[in-house]
Structures are given as C-alpha cells and as structure tokens.
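One protein chain is absent from this view; the other protein chains keep their places.
The chains carry the letters A and B, assigned in the order they are written, with residues numbered from 1 in each.
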Amino acid sequence: MKLTDEMKEVLKAGSSRSVVTYLTTSNTTGKCNIYLQPYTDVYKDEFIFSPDLFAQKTKININENRVGVMTVANPEAGMTWAFRGPCNIIQWGHPPKFNFQGVTAGEVLERWGDWGQLEALDSVDADIQPKAVGQRGVIVLKVEEVYSYKSEESGKKIL
Amino acid sequence: MATLTPRMKGWLERFGCHIGTATKKGFPTTIVVEQASIEGDSTVVFQLTEAQANQIKGNMEENPYVALAPHAIASIRAAYQFKGAATLSGNTLKVDLTEIYCTKPGPEAALRLDVLPPEHVVKFEESRWRDIGPPK
Partner (left out) sequence: MKMNEEMLNALRTIGSGGVVVHLTTCSADGVPNTVGERFVAAFGEEHIVIADMFAQKTKVNLNENPWGVITVAHPVKGRYWAFRGPCTIIMWGAEDDDDFHGAKAGEVLREWGDWAAKEPPSEVPPDIRPPALCQRGVITLKVDEVYSWKPEESGKKIL
C-alpha cells in the first residue's frame, strides 16, 4: 500500500513537519504496549522505519506477534492516521539477506542502522533528551492499511 | 501447549535445568536439577531431592509459574528458555510448557518459538546450530 505524499512528508527523517508517533504492539494474549517514537522514515512508499533505541516490551511483543499500529501522537489538522501492518525489528546481527516483507536486513541496516547519521537525535529539548542511546536495530512496519482515529469517524478506512 | 523439538528434548533430558521459581509477589528462588525426563511433547518432569522440594514448596503452593534454562554445557549450546505451570507432587515436579524462547545471543535473542509451526522451529534450529542434540 502506497502512502500519500503528505504522509510521507511528515514521516520522513529530518522533516521540518515531522511528527511524534506511537507504535502499538501486543503479545499473543492481547496485552498491548504503546511505544513513543519521535524518529521515523519512509522507504519504498510503504514501509515506515524507526530506530530501536529503547524498545523493551515492544521487542518482546514483536518476537511473538509481528503486527503493529503506528498512530500520529501530535497531529496537525487532519493527520489522525493509524498505520497498521506486519511489524518486525531488523537487528544488528541479522544476516544481510534476512528478508522481512520484501526488505532485507542488509539494505535496512546500511542506511538506517545508525539513525544519528540520518537526523540529529538530540534535536529535542535538553531536559527530555536521552543521555545516551544505543541503537540495536530498526523497527520495520509495512503499511497494509491506514484508518482514521478521528473520534467521529474512528476506524474509517483512509487507504 | 508448547511443542518441544527433538533437539530440545535431547539437551533437557541429558543436562536438566536451572529452575526459576518465585513467590506470588516476585521474590525469586532458583534450584538446579541435573537431569529431566520428557512426557509427550510438552511436559518436562524433574525428580527433586527432599532439600529441593522443601526449598520451592512454598513458592509452588502460591505461584505455579516456572522458568527453565538448560544446565551445564547446555547453557551454552542449547540456548532456550522454557516456561509453564508446574505442579509439585511429593518430590516430582511436572512442568507443562506453554512458552518456548530462543535465548541465543544475537538478533534471535528472546524470539518466541512456540508460536511458530513446529516444522519451522526445526528448520530454525538446523540453520542456527551445528548439532542436533547433546554429544553421545
């Protein structure tokens, strides 16, 4: 599923209109976890990437149930988007040919494996900056559907 | 129920496990049992000494959840963790497995295996380890 130009613009790394997002995952018995993610990028118009900097329960959930929903946490008008689809973490140590939904670990890690090279990770206010980061991989969400979470039309299919 | 592969069974039977137990409030006690037997595809049975049974009896009465990690050289070669509910009957500890994880250091660390089709797990093992079980 191809994202719209507006979606791509706000989700791309270093965008001047960048948005903070939430990634929701769940374990196999339905216990959900929501992970704050300020850094995202778009690949091949249909993948949303984000760095695994501090993922804990997210990683545990993805290890047993590979699906996620990413929602825009601080939307400008109209950006009440929820992106849902298969989700995984491509980690340092995966063989380059490791393939998830059409992207390989080699291509992902080469370009997104050190997120600090793509955009400044210290661009947030000093009092909420992480003091140290250690990136272990890249969270990959393949967008298969986009629905609206706008209260009066929540669940309405956008794409 | 989680399904054990032949490789898992082999290492478990030969070397036993470190068995993590806890109170309902989360105070841990680990015992080590150096061999095990397997019933069917999902149950691990340990014969405890009096001392071991007495040590975890209180925990088992209030909280049946246990975690199993293979002992001795299996801690290196058989990087799995098994979880489930245990029943202590006399000196016999029977664990019905509900979760199996790969704990091999690297990108597979903590990968949950019991949610995958059994034939995929066997293929996964073949691709990750050069042995198919403990040495004869």
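Everything below uses one rule, namely that a residue touches a chain if its C-beta (ideal position, glycine included) is under 8 Å from a C-beta of that chain, and two chains touch if they have at least 3 such contacts.
Just so it is clear, the model here is predicted, and its values are computed rather than measured.
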Chain not shown: contacting residue from A:Y22, A:W92 or A:Y149: A:W92
Those residues of chain B which, in the complete complex, touch the missing chain: 18-34, 48-49, 51-52, 54-55, 62-63, 65-73, 75-77, 79, 81, 83, 103-107, 109-110, 128-130
Chain A residues that touch the omitted chain in the full complex: 56-57, 59-60, 63, 91-95, 130-132, 134-136
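The working rule: only the chains that are shown with their structure count from here on.
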Distance between the centres, which are taken as Cα means, of chain B and chain A, whole angstrom: 34
Parts of chain A lying in touch with chain B, wherever the complex brings them together: 28, 59-60, 63-65, 90-94, 98, 137
Partner chain A, residues of chain B touching it in the complex: 101, 106-107, 110-112, 115
